[in-house]
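Every protein chain but one is kept in place in this view of the complex.
And then chain A:
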């Protein structure tokens, strides 16, 4: 079953009477274990797509299935629970709570998790921080961490509820090239551990780390290719992953 299945998605923003087609008939499916890079010029609709995937926003028309469940038409409360338990979102601007320790930041999703009664939030958060290599920075607050470290905390936060997919909207946009590489390597490692990842970028070299590259322009998918550099990864992915209806 597809982790993500998007059918003829339309997202129209109305701004001052003018309609903007941020998504203009997008269909896409992503299988478990995939590592997808979404690329495209600024304003091409990448963030809009990610927000839809992340249940942060809803479609104007079309259908969105997450793990086989039809998300379009779900109420706010339900969407919040899905964001909480099935999705890990990583933002360009980190979006950590200021003046709050890394450990507490990572615990935040657990606080709103209604299904994890009896689990130890501190332990889970510490484990997640350990996975991103920040076991020794747990009590640091965001202001005491470098950009790369802050983004790792955000990734740990995305991991902590054991989500179906991690969505990262330009996660390296605020980082220098060295840390960019570190963070991308981390995503790659996580993907190799079996986590499904969708990552937005507009840097070609960042895209090379992914297994599959989806290119967008003006709210449409213009190409959807397996990444040449990662051709060997093909074998690792289940058959049928490749998107048939692209461009």
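Everything below uses one rule, namely that a residue touches a chain if its C-beta (ideal position, glycine included) is under 8 Å from a C-beta of that chain, and two chains touch if they have at least 3 such contacts; residues count from 1.
To be clear about the criterion, contacts and distances are computed from a predicted model.
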item	value
Per UniProt, the name of the complex member that is left out, chosen from "Threonine dehydrogenase-like Zn-dependent dehydrogenase", "Ferredoxin", "Cytochrome c oxidase subunit 4" or "Putative ABC transport system permease protein"	"Putative ABC transport system permease protein"
Residue among A:46, A:131 or A:157 touching the omitted chain	A:157
Given A:3, A:29, A:51 or A:227, the one touching the chain that is not displayed	A:51
Of A:76, A:123 or A:178, the one touching the omitted chain in the full complex	A:76
Option touching the unshown chain, where A:3, A:44, A:113 or A:191 are the choices	A:113
Residue in contact with the excluded chain [from A:29, A:84, A:149 or A:191]	A:84
Positions on chain A where the hidden chain makes contact	51, 54, 56-57, 76-77, 80-85, 89, 91, 95-97, 99, 108-109, 111-113, 157, 161
